[in-house]
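Below: one structure in structure tokens.
For this view, one protein chain was removed and the others were kept in their places.
Chain naming follows the written order as A, B and C, and within any one chain the residues start at number 1.
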Amino acid sequence: MADTKEVTTPIKEVDRVTIRFAGDSGDGIQLSGSQFTLATARLGNDLSTLPDFPAEIRAPAGTLPGVSSFQISFSENPIFTPGDQPDVLVVMNPAALKVNLKDLTDGGIIVANANTFVPANFKKAGYDSNPLEDGSLKAYRVIPLPITELNARALADAPLTKKEIDRSKNFFALGVVYWLFDRPVESTVEWVQDKFKRRPEIAKANVTSLKTGYNYALTTEVFTSHYRVRKADMEPGEYRNITGTEATALGLVAAARLADKPLFYGSYPITPASDILHELAKFKQFDVRTFQAEDEIAAVCATIGASYAGAVAITGTSGPGLALKAEAIGLAVMTELPIVIINVQRAGPSTGMPTKTEQGDLAMAFNGRHGESPVAILAASSPSDCFTMAMEAVRIAVQHMTPLILLTDGYLVNGAEPWRLPDVEELSRIRITQDADPETFQPYGRDPETLARPWVTPGHPGLEHRIGGLEKAEGSGVVSHDPLNHERMVGLRAEKIARIAHDIPELEVEGERSGDILVLGWGSTYGAIISACRQMRTEGVRVSNAQLRYLNPFPRNLGNILSRFKLVLVPELNLGQLRDILAARYPGNRYMGLNKVQGQPFKIGEIRAKLEEILETGVMV
Amino acid sequence: MADTKEVTTPIKEVDRVTIRFAGDSGDGIQLSGSQFTLATARLGNDLSTLPDFPAEIRAPAGTLPGVSSFQISFSENPIFTPGDQPDVLVVMNPAALKVNLKDLTDGGIIVANANTFVPANFKKAGYDSNPLEDGSLKAYRVIPLPITELNARALADAPLTKKEIDRSKNFFALGVVYWLFDRPVESTVEWVQDKFKRRPEIAKANVTSLKTGYNYALTTEVFTSHYRVRKADMEPGEYRNITGTEATALGLVAAARLADKPLFYGSYPITPASDILHELAKFKQFDVRTFQAEDEIAAVCATIGASYAGAVAITGTSGPGLALKAEAIGLAVMTELPIVIINVQRAGPSTGMPTKTEQGDLAMAFNGRHGESPVAILAASSPSDCFTMAMEAVRIAVQHMTPLILLTDGYLVNGAEPWRLPDVEELSRIRITQDADPETFQPYGRDPETLARPWVTPGHPGLEHRIGGLEKAEGSGVVSHDPLNHERMVGLRAEKIARIAHDIPELEVEGERSGDILVLGWGSTYGAIISACRQMRTEGVRVSNAQLRYLNPFPRNLGNILSRFKLVLVPELNLGQLRDILAARYPGNRYMGLNKVQGQPFKIGEIRAKLEEILETGVMV
Amino acid sequence: MATISETTPAPSLTRQDFISDQEVRWCPGCGDYAVLAQMQKILPQVGVARENFVFVSGIGCSSRFPYYMNTYGFHSIHGRGTAVATGIKCANPNLSVWVVTGDGDGLSIGGNHMLHTLRRNVDVKVLLFNNRIYGLTKGQASPTSEHGKHTKSTPVGSIENPINPVSFAISAEATFVARTVATETKHMASVLRRAADHRGAAFVEIYQNCNIFNDGTFEDVTARDVKSDRLVVLEHGKPLVFGKNSNLAVRLHNLHMEVGPLDAPSNGSHLIVHDERASDPTLAHILGNMRWPDYPECIGVFRDVRKPTYDELLLGQIDQAQSAKGAGSLQDLIHSGDTWTIE
Partner (left out) sequence: MATISETTPAPSLTRQDFISDQEVRWCPGCGDYAVLAQMQKILPQVGVARENFVFVSGIGCSSRFPYYMNTYGFHSIHGRGTAVATGIKCANPNLSVWVVTGDGDGLSIGGNHMLHTLRRNVDVKVLLFNNRIYGLTKGQASPTSEHGKHTKSTPVGSIENPINPVSFAISAEATFVARTVATETKHMASVLRRAADHRGAAFVEIYQNCNIFNDGTFEDVTARDVKSDRLVVLEHGKPLVFGKNSNLAVRLHNLHMEVGPLDAPSNGSHLIVHDERASDPTLAHILGNMRWPDYPECIGVFRDVRKPTYDELLLGQIDQAQSAKGAGSLQDLIHSGDTWTIE
């Protein structure tokens, strides 16, 4: 809890707080988290959240693998990550404590449901004695509350079963935390009343639990003080909190609308990409046609077919699925059809750690197909940026007639942040110009600027033609085995992708435009990098940062930017895939990797630590 | 026909000759070519051959797409390619002339079956008038022979149908060429007699045609002189002419024998890899178990299963198939099982030009899987080198417990060259040491030197264990989601591959060990590169060359070699895939690409031309 | 650009209109030519404008078919024609979509997509050119090759059991299943014509001779001199009578078929009347499983039932959502959920 200032009342003002709620999958942790988030957002804090689900669907209650958690960081300042380390840990059982304690900041607060710290439970979590009592937590401020009991007492008269009563104890805990951080309970009360309108007795019990928790914290003196985080200075507008998944889905729907075409989404379920399918399946009124294919290959092939027939056509998957789609993406390269392949990266290789995040698929996005098979590549940098980049993906694919890979990852799609809602009127239409005159029509004729071929779909009289995976003659598109034609076509396909550089924004550098160190990240490392660099700049360190969201082609000013720094530090959640590509494309610069492959996002502190190490060891001289 | 010297007899001695036989698929072209090759080999010339098949199975007779050809180059000196341009073109019909003329060297000889140059035929080939007569060939020495007619006359008394008689006209043509290059007909006579022992009347006719052709050339004065190429100075030993496909198959069989294990080959047919399957299917007496899978994914998965159960397990395919196998190769990476994936590269992307050669899959071999998923990579450099590299592939895979990709290509596998037969006693055994004591057995324990885990196969009591695609705990191999374990395992898998560098030969440089220009190729470009560089060195140019056959890891001295040259020229049949990898791995050197993407191998002259350009433009200064 | 035309017949199309400008590149004598010719002949009769036909294929000799049709065409990748076609149909259900595939393309690498396309009842017409061999790759065994067959990949004989394409399609619950013979041009034309009219997944197996790598593979039943005694032509509502002089019949005895003279005394067996429209697939299964030399083989339509197609249901759900909720407003969608305002 950086920078606490004593005030005269028992309320302390702090500028940033990170809280983690943790408990069994069945403890309603995600719900508590999202309610706290909403209340916080309404107060005008900037915030960022991240849930963490167990790898097992529902491991036995009280076990370590069964622990679920939700982290929120909120601040009066702009915020880009859900926080490196929680300041407060709310744990509903011993397993939750065991799993999460290592992340808690020194001197942090632990709010624990003391009723669950009985021998059977703490042993299941691997404790020999009760950690709340054996002194092992003395580095922290432990607040043990008999939550189950207090909650049951509060609801003694409710017309509910014991199980039902128990199920509302997360609201009691939430009430306590609301008081602790001075949030109003109203938004949650409204939500509960709406959610349980058909079961008013449950609604009532939850509200009672919530308020009782709040009041309990207020009136008893378990906390010596409580905290307030001031409103952030956010751009005026309407906001909602949005996950990367939701933003991706909305971006696709919006893009299809803006292109005035139906949206086709062909996909085979895979964690953590499946939720895009679930989201899109809800939007049938927007003429969204979802197809759950029999496998990833069918998904991408149907997507190619849908594109051929004129839909805005998307397929989404995660690493293993992208590998399976490789051959068919090559077909889209050869047929020059616009499809977007969303790859929600997860920790590999192979099945790896499916619920964990990683940036291990960049090299595959570039090179994971046989032959010279270039595709456009984008990466989203934050949950809400998924909206923008999904729209950009569609725009670029259809305007440049190319398959495009959009990289996100597990961290991005599950994370959430406030999103300032765009006005639909402000979004620009996606124009597809492809008049084709039957007299002069050339299936592989090209737009002189973009080199895009026309997107002529079946149903147009006089334009009947055949396409396919064999090499095409320039212009006519008929099958050709001519050696020089092949070389020209290989060149044209590469050049077509290269020219997208004219149609994307230049890379922006934060900090000085030239200097000693540029921290250059891509995709989801944005939050940690910008946070670390801003912090260090306030401390007077000369470090600049930039984040790549357009990866193939790179922004046209990238080479120039790189050449203006003595050292380019490239933090990646892999062994250095971007760094290798930069070294090949822009030789002559000095690159250094900061590579983490732990299935977890960067912490701000890790980026800082690396920068400090660079400054200290004087490698810069 | 470089360097002809006049002698007193009408025989001219020449040091190298390149002949191309061409005709309809049904004209027996491949047969003529292989017979000529055998006769030439027996004379002690060094040689290299390359067939060229039409993309269509059997296009209509007399059409351009139906033309098949066979090229042989032979010399008194060491020879590494089938020749840039034929000196002699033997054409059995107008289409064959049309397709092949552009390659003929200026002043070259055309032997044509004049009987086929009738209007119906030469029009089918796209000629308006008879090219043998209209003066359009005056830059060449045209020898029109009425082969069909002469052959029919020679066999007037044979007890054969007209069709059967016609079918032997290729032997007539062959006889003419035998005389022209002073080869004895005996080897072919023997072959014919053996081949047609059940149909002696056919055997007799073929022999008659052959001898009549020979005598016709001898006695008529259609040729003003004939040619002789002296014996090459070849290493003593027993030789056979071998294609890349045959050498690959033999290498695999040999390796399995040397490892004392059954050979499993799981594959799905695809041009140009299918022939490996066909070859291996013949070797059942060597305990070769071929499995024609339902697709490439099943092929690689069965191969993984076979490896798991203890076979030397190989899967072979071509580009599109390698793309399909990507996900499963990741499984072999995670389970650290030894499999060899042979990729016979062809021109991509997508279906591309399936019968044409290319080196477009190197980047995919390196990066074509999700996550950090390193595999070993080798490439064969000539047809007979396929034997060596197939054995090396098996040796490295099983001794280092890793999937390994062996890259060949269409040019290599169809090309042939004399191969000095190894003595089986000289081949070293492939030792697999993996004693595992049930008391201490660790499925992911590692050899301290290689980091290989033990290859313990089902059937061993007390060593029962489980493996799979989820991340493994170091040592025990149980499923682990521990962040630091993951990072360690990612590192170990990378390091295991890196350490193979200690177990492979250093890269050899031909020419000076340091200097201005190093021509660095990989795989099948060997022949063109070494020929060009040797030529230029004899001409006094300071250029060195080296050929990579071990690509991941690179030979341990590569970095050092690269740093000793001012410029590294990297010729590749792609857009620069190796060059990019070198630039990333060994920055600070100056690389230049020589890239050809025409579905065809490099010509010696193309490498020379590039070197000359470099020397002339003075980029070196 | 011209807009998508309705599915009304162009005034007067002829066979010629369906011939593309590409030279046909099959081996002389290949069975594929006959299918092409019949297809070009029947399409003008189907009542669909030329621009609304799409031919999709995978890879194989047979899969070059689309190049020769002067319609929209997509020569995709090996085994995936059905998947590509599914996407096309979802994007534009107005199109008449045909998939041309081989025994390798459709039943080996593409077997799974075939299965799922058929069970979903996607409205595509699948023509499986069965030559019991891999033609394009020059002669390996295919999933329909006979047990024991010698091919390049099985030099001492195949050790696999062949798939029966018709049985496969019936199990997959294709709503239209038929078999014909490339050399029986009239029969083939009528089967193609019926497939064209079917709404839903139509599967047609075509016995096709590959004269280069598997010459005569179906001769045992299709040769001129034997075919009338070895091919039973199925006709809806008619008993299974066949033979040179219509003197033979197929009878059912319990669950087994028996073949004998039409006038043989019934010993517990009875003549079967063919019923394409049976919702129960049992009869179709039994007929599909009749294989030479144990039985004569059946050609014609085994099954023709109408069920809602995938694309009808897909678009139906969209229509329903739109009539229930109105065609979605993007502004509302973006502004939905728990929002708040910062001023």
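We take it that a residue touches a chain if its C-beta (ideal position, glycine included) is under 8 Å from a C-beta of that chain, and two chains touch if they have at least 3 such contacts.
Treat the numbers as computed from the prediction; the structure is a model and nothing was measured.
Q: For the chain left off this view, which of C:D17, C:E146 or C:E173 is in contact with it?
A: Spelled out, the listed residue whose C-beta touches the missing chain is C:E173.
Q: For the chain not shown, which residue from A:L218, A:A281, A:L427 or A:L567 touches it across the whole complex?
A: Candidates A:L218, A:A281, A:L427 or A:L567; residue touching the omitted chain: A:A281.
Q: Among B:E294, B:E336, B:E392 or B:D409, exactly one should touch the missing chain; which is it?
A: Considering all chains, including the one not shown, the answer is B:E294.
Q: Among B:A173, B:V192, B:I276 or B:A328, which one is in touch with the chain left out?
A: Only one of B:A173, B:V192, B:I276 or B:A328 touches the chain omitted from view, namely B:A328.
Q: Of C:K89, C:H116 or C:K227, which one is in contact with the hidden chain?
A: Of the listed residues, the one touching the omitted chain is C:H116.
Q: In terms of residues, what is the contact footprint of the unshown chain on subunit B?
A: 38, 41-42, 44, 187, 191, 234-241, 250, 253-254, 257, 262, 264, 266, 283-289, 291, 293-295, 297-298, 301-311, 313, 327-328, 330-331, 335, 421-424, 434-436, 438, 456-470, 478-479
Q: Contacts of subunit A with the missing chain: which residues?
A: On the subunit A side, contact with the omitted chain comes from 56-61, 65, 268-271, 274, 277-278, 281-282, 284, 290, 292, 294-296, 320, 350-351.
Q: Can you list, in ascending order, the subunit C residues touching the missing chain?
A: On the subunit C side, contact with the omitted chain comes from 108-109, 111-112, 115-116, 119-121, 143, 156-157, 159-163, 167-168, 170-173, 252, 254-256, 280-283, 285-286, 289, 307, 310, 313-314, 317, 320-321.
By definition in this document, only the chains that are shown with their structure count from here on.
Q: State, to the nearest whole Å, the distance from the C-alpha centre of subunit A to the C-alpha centre of subunit C.
A: Roughly 45 Å separates the two chain centres.
Q: Taking each chain's centre as the mean of its CA atoms, how far is subunit B from subunit C in angstrom?
A: Roughly 40 Å, centre to centre.
Q: Using mean CA coordinates as chain centres, what's the subunit A-subunit B distance in Å?
A: Inter-chain centre distance comes to 47 Å.
Q: Using the touch rule from the top of the page, what residues of subunit A touch 2 or more other chains?
A: As it turns out, subunit A has residues touching two or more other chains at 327, 330-331, 335, 468-470.
Q: Going through subunit C residue by residue, note those that touch at least 2 other chains and give them in order.
A: 59, 77
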